[in-house]
Structures are given as structure tokens and as C-alpha cells.
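Only a single protein chain was left out; the remaining protein chains are all shown in position.
Our next item is subunit A:
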Amino acid sequence: LPRAVLLKDMKLMDVKLGQLPSWVAMRDFTPGGIAGAFRRGYDRYYNKYINVKKGGLGGISMVLAGYVVLSYIWSYSHIKHDRRRKYH
């Protein structure tokens, strides 16, 4: 039986849909809070895929693939002019 937790401390998966706007409003949006969110995300990924006894190539490959996708998104507006060009 889960104990009753304050709304602002609940994890995202436990928040009901109706409570979602108030949950988002209660999150910490200060620079320290945003940095903390990035740090937590980084630690989650690091401890799950890299900081393991027998880590493989997958951990770093996912990061590099994400970087490639991100670079594509950033350069899309520039590259889309080359789609139907005859001479590149």
C-alpha cells in the first residue's frame, strides 16, 4: 500500500493526468533546479549503461547516435534545400 506523498515529490509515472499541470507548476525551475535535473538524468544513464561490471559498446553508441540525430535536426533547415537539387 503506497504511502501518501506530497504532489511535488511524486515521480512522473505516479502523477494522475488531472494533477499534471499542477505537478509541472510545482517543479523547480531555478538554474540550480535545472542543473540538478540534468545531473540526475546523466547519473541515471551513466549508472544504468556505463558504470556496470561488463559494459559494452551499446552505452557509448547510444550517446553518439543521439548526437548524430541531434546534429541532423539542427542542420535540417539548412540541408533541406539540397533535396531536389540537380548539381550539388
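Following the convention adopted for this analysis, contacts are C-beta pairs under 8 Å (C-beta built on N, C-alpha and C of every residue); 3 or more make two chains touch, one makes a residue touch a chain; residues count from 1.
Here is the rule we go by: contacts and distances are computed from a predicted model.
Set against the options "ATP synthase subunit a", "Trafficking protein particle complex subunit", "Serine/threonine-protein phosphatase 2A 55 kDa regulatory subunit B" or "Cis-aconitate decarboxylase", the UniProt name belonging to the omitted chain is "ATP synthase subunit a". Touching the chain that is not shown, out of A:Val5, A:Ile34 or A:Val63: A:Val63 (per the contact rule at the top). Only one of A:Leu20, A:Ala35 or A:Ile50 touches the chain withheld from this view, namely A:Ile50. Although one chain is not drawn, its touching partners on subunit A can still be listed: residues 42, 46, 50-55, 59-60, 63-64, 67-68, 71-72, 74-75, 78, 81-82, 85, 87-88.
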